[in-house]
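Reading through the structure tokens given below for one structure.
With one protein chain held back, the other chains of the complex are shown just where they sit.
Lettered A, B and C in written order, each chain numbered from 1.
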Amino acid sequence: MSRYTSITDQDLEVMLGAIGAGSVDELFADIPESVRLDREIDLPPGMSEQEVYDHLAALAARNRHADSELTFLGAGMYDHYVPALIDNLLSRSEFLTPYTPYQPEISQGGLQVMFEFQTAISELTGLPVSNASVYEGPSAVAAAGYLAKLETRRSKLVASRGLHPHSRAALRTHAVGYGMEVEEVPLTGEAATDVEALAAAVDEDTAAVFFQQPNFLGTVEEIGELAEAGRRTGALVVCAADPLALGILKPPGEQGVDICVGEGQTLGNRLDFGGPSFGFFAAAERFLRKMPGRIAGETRDVDGRRGFVLTLQTREQHIRREKATHNICTAQALNALAGVVYLSWLGKRGIVELAELMLRRTHHAREALGLEAINPGPVVREFAVRVPDLDGLFERARAERVNPGYRLGRDYPEYEDGLLVAITERRTREDIERLARLVGARAGVTA
Amino acid sequence: MSRYTSITDQDLEVMLGAIGAGSVDELFADIPESVRLDREIDLPPGMSEQEVYDHLAALAARNRHADSELTFLGAGMYDHYVPALIDNLLSRSEFLTPYTPYQPEISQGGLQVMFEFQTAISELTGLPVSNASVYEGPSAVAAAGYLAKLETRRSKLVASRGLHPHSRAALRTHAVGYGMEVEEVPLTGEAATDVEALAAAVDEDTAAVFFQQPNFLGTVEEIGELAEAGRRTGALVVCAADPLALGILKPPGEQGVDICVGEGQTLGNRLDFGGPSFGFFAAAERFLRKMPGRIAGETRDVDGRRGFVLTLQTREQHIRREKATHNICTAQALNALAGVVYLSWLGKRGIVELAELMLRRTHHAREALGLEAINPGPVVREFAVRVPDLDGLFERARAERVNPGYRLGRDYPEYEDGLLVAITERRTREDIERLARLVGARAGVTA
Amino acid sequence: MTELDPRANEEAVTIFERSRAGRRAFVPPPTDVPEVPISELLPASQLRERPAELPEISEPELVRHYVTLSSKNFHLDEGFYPLGSCTMKHNPKLHERVAALPGHARLHPLQDPEYAQGALELMWSLQGALAEIAGLPHVSLQPSAGSHGELAGLLLTRAYHEERGERKTKVLTPDTAHGTNPATVTMAGYEVVKVGTAPDGGVDLDDLRAKATEDVACLMLTNPNTLGLFDRNIEEIARVVHDAGATLYYDGANLNAIMGIARPGDMGFDIVHYNLHKTFTQPHGGGGPGAGPIAVSDRIEPFLPTPQVLRRGGDNGAGRFVLDHDRPKSIGKLRGFQGNFGVFVRSYAYIRSLGADGLKDASQVAVLNANYLKARLAEPGIAEYLPIAFDRTCMHEFVLSGSGAKEKLGVRTLDIAKRMLDYRVHPPTVYFPLLVDEAMMIEPTETEPRERLDDFADIVRAILEEAAEDPEIVRDAPYTTPVRRLDEAGAAKRPVVRWRPPAAPEPAANDGQ
Partner (left out) sequence: MTELDPRANEEAVTIFERSRAGRRAFVPPPTDVPEVPISELLPASQLRERPAELPEISEPELVRHYVTLSSKNFHLDEGFYPLGSCTMKHNPKLHERVAALPGHARLHPLQDPEYAQGALELMWSLQGALAEIAGLPHVSLQPSAGSHGELAGLLLTRAYHEERGERKTKVLTPDTAHGTNPATVTMAGYEVVKVGTAPDGGVDLDDLRAKATEDVACLMLTNPNTLGLFDRNIEEIARVVHDAGATLYYDGANLNAIMGIARPGDMGFDIVHYNLHKTFTQPHGGGGPGAGPIAVSDRIEPFLPTPQVLRRGGDNGAGRFVLDHDRPKSIGKLRGFQGNFGVFVRSYAYIRSLGADGLKDASQVAVLNANYLKARLAEPGIAEYLPIAFDRTCMHEFVLSGSGAKEKLGVRTLDIAKRMLDYRVHPPTVYFPLLVDEAMMIEPTETEPRERLDDFADIVRAILEEAAEDPEIVRDAPYTTPVRRLDEAGAAKRPVVRWRPPAAPEPAANDGQ
């Protein structure tokens, strides 16, 4: 018997008796011999808890992580400090182990959390309705594309190259299923979305335009102008945003954006080598009944007590089936919980203080490195520079357990020598100077 | 305002108003100027959570711990695997944050845990009554001395040198308060307690005799003989024991022992540089009303439902005051919880399997090292050997991040070249061979 | 005791209503760089004018708020949770410990693979284990959940057919299919065609043959199906589907019934998704996270998403692990990065803990538990009211019909489910699958001891007796839950989906509590 099952020989006897079967094998009689596996599956034998722990600890030890190196990697996921109370709350069985709250009477905890999450996202995005989470950032962008299709029945999606490469990729992948095409809009010399190009790309058949705030290179976009250009022909305006940066940036909802989506990792979620985190999806009131995923709503019980339920479920696959607004079922409830707890921890003033610290350090870092900036304009949490000897820098840095950031070359041939540097509240001025010294080292050499 | 307080300026105004005070300082008017502190206390300013975390992580990183070296250190605390479910349960606010269960109606969780703990300790020790925990091992030994004083009114305590040096030290320290003397009994050539010497040391004024199973050097003592020798003049027989080893060793309670105490760290508690862990205290029925500390008892509520309460409180300081059987108040409830969860996790068969693995590996290790054994007889989890070049071994081992064990010299001049090696389920045969190679290295040289 | 419970009618309070101006749980690290005015760093056009109305609250009250909320959830560590089709098996605490190791939790997804070999080896090993379990050679871990895996499966099917120059417009799904199946079909740009169910609960072969036309791209099937029955005709089904040039897709939600016993790949399935949060015990988290890896046959492999984790060089573990982005025929990316790695860690730990026989044992006990509970619920006093929908040996779950209770007792499946809440067990999945009247879909899982199953049978019996005595008792249930039946219709008619301050703009300061 495994440590997770409880059937003793005595139990087995009683149970087979009640079933009226002679053996457990009999229970599988419906499976044709021809498709039965006539051997053991080829996997190593089971291990004790201690051995499994040791094995996984050994694997983990072979990864260089944000505690074992000084990292300036960002490009979509960022090394923010996650307060201890989040670990504690997420480890509670009451939050960790239940399924989607199909029985609201015994799920008020999870449902109220969703309602609070929706409120916080609505506050940040400036849009009145939010769902309770989608998978993560890039697929949230793709989900916005599907809503645009259902809403407009048009077949073209226009995306800024400032949109995260993974978001553009996910959008293209999904668009094939939607029967839509994706057209990309270039960036200006200062790495902001080219408004004219965007305006030019939008036509009568355009279902939606997509851009990101701040964009993939950290540039603060002029959302208002982009939205106006995108809206011209009745296309929906979709903005992907960093929710933490929205603590000090003007909400997309106040600038003509119809749908704001994004990656929630920056809100109290771990790096986890890329997931699980959560995606958020907020929109204007008129899209309420076209939203993807779970939405919690407030109501009353038979005794008149305030309560919360999953609402507008007629949008969803389990009711609407082929007519559903999206196929999503399991989403990211636990990660969204971390998100709303994190936002409540930061609070009204804290999110501003944190974002301003990030903002100032980012600008300070860009100067400190003394390299040619790819985006010399306003940046929030990240910036791109050209590095004469990128390989050399990485070699020197790696030797000192420093990770200089993300190399833009693979996604942006136009920035072959580009380095994307991310700054958070965990990267101190000292850390920044350390990177600057590594960058300067060569300057030293060549001087 | 700190992150742990909630009094806003608005609150302050309202509250001072209700109190009828003009300022918070006024509330301290009773403190004479002359004893008021006329300056700020000299401590660094407060820090954000992130900074405190970074500071403590930096301190922790300067310690070599059981994950960052291969350690054979034992000598009272041992590197056993603590199952993940214990961390999870102990982190639950319901167990972590309440006070001693003075209100049983809202403390049934904690009280039932105590009752289950007492049952498990009783099973292991073979003694019918156990309390709900005392501080830790050595002070538990001292507590047994106090019971012996209350019971016999005699003034002499006889302790085997096989008793942990810290237990003997704590006994001496407390005995001064009890107005008692402590006499030590030597060990035989095979590092077991010398029964004759013990018998000789016991006289009409002896309140209790103390020995340990297994003793400090890992030797399995002949408890029955020791108890018999100790009992002759009516002294109480006190055995300190490793509860995990009791999984396969004959219970002290079945061999004439009156009181069995011990250190509980081996039962699901962390090393924690020495604490907190817990001590246990079990005794024969007739001592029930002389036990120290909390005891949970089973009873019924007004509706006839089964419930648990703190019982026999008339023994305790808060009721009995100067006539109390001990002064202990706050004990180690959370650590005792870890203990009973660990024992339930091991279970009836598991504790035997684990102890037998430990036993076999220990004997294997003693042979593998190929050194002169100080205790060549039966040992359970630890053994002592003479090492020709102890300093050299430590030097070689330290360089390879191996910790060979505990040097007996400081506590036992007679074993100046003695090394105490501890083996647990975490020290594999491979680990043992690694230590053997380090030991052999010199042999190689001198060969 | 309501009249003696002073807190009986206490109202729920949101974190926003607890807010008081000036309180804080967060203290920022000091600003160690020049305090340049924000207006010099950000364009006025993009500066937020008023701060987002996030709560202002101290840490102690923040913790209390969410701890108190949590206690209003029923959960798996509290009791029996036989939610059909969701495989609510125990979530080992070890998994949370290993997932939290800094080498996993603090690893950046864009770390140079050279410095993430441990993580890539883990993914590679998990791919191998999943492939062996499903009997299909190639695995992508990328999809975020089962439905995401389904979408991947249909996009792969489309790519496969397009490369062969075949134009297909329809996808077949049984009328017992889970809602995500048809929803996925539409999202993938296909038209849904329903296939009927035969009297024995399996696919109606004649209907299938009739509908398996040239223009069909795929048949999506779960086997055992959502009735908990293994389709004996699976080989014939595969033949029909393949003859039509369509792919056979395996919805892996029910894989927990057959691990180590039979493999979708051996049954003729081309594409499989796994629900790691079901079969491989990722905690459900109140609705995620999960992961929906897919396994495919050789002919589908070229189209798998990017990146793929591969091992280059020495087969004796000496090899290096790489992320392969260079896949010209790939459908591309379904999401960011490499998928829900934290979920992979847990499922990998699970597979290594159980090993080959442990996994088989899990499936055997899952099926044993289901059949035992089915037998207990077939006893007189229950069977008359809750007849089994298809009376066959079931696999890991089975479906009862509340039709009898509705007619004879005047209580519906919903009522019985609500009354179960008072007995502190989670009700089964109800009103699914759709073709069973008043359906009750029960999946006990292998981690339940016999006592829990007996206890549940006793509860069902007790509820039916209550109903026989006075149906009101059951119809008005629950009574003991934090709230009682909620007005869901009203919630949908006048949706309130976020909290709003009664008196903007400074609500938090004055109202609430």
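Everything below uses one rule, namely that a residue touches a chain if its C-beta (ideal position, glycine included) is under 8 Å from a C-beta of that chain, and two chains touch if they have at least 3 such contacts.
Source: prediction; values computed, not measured.
The omitted chain makes contact with just one of the residues B:Val220, B:Leu236, B:Leu371 or B:Val421: B:Val220.
Residues 1-6, 8-11, 46-51, 83-85, 87-88, 93 of subunit A touch the missing chain (whole complex, contact as defined above). By the touch rule set out above, subunit C reaches the unshown chain at residues 1-2, 4-7, 20, 23, 58-61, 63-64, 67-68, 71, 77-79, 90, 92-93, 422-424, 447-449, 451, 459, 462, 473, 477, 479-480, 513.
Methods note: only the chains that are shown with their structure count from here on.
A count of C-beta contacts for the chain pairs A-C and B-C puts A-C on top. A separation of 47 Å divides the Cα centre of subunit A from that of subunit B.
Chain centres here are Cα averages; for subunit A and subunit C they lie 19 Å apart.
Within subunit C, residues 23-26, 28-29, 57, 59, 63, 67, 92, 94, 96-97 each touch two or more of the remaining chains. Contact of a single residue of subunit A with at least two other chains is seen at positions 49, 53, 57, 67, 83, 88, 91-93, 425.
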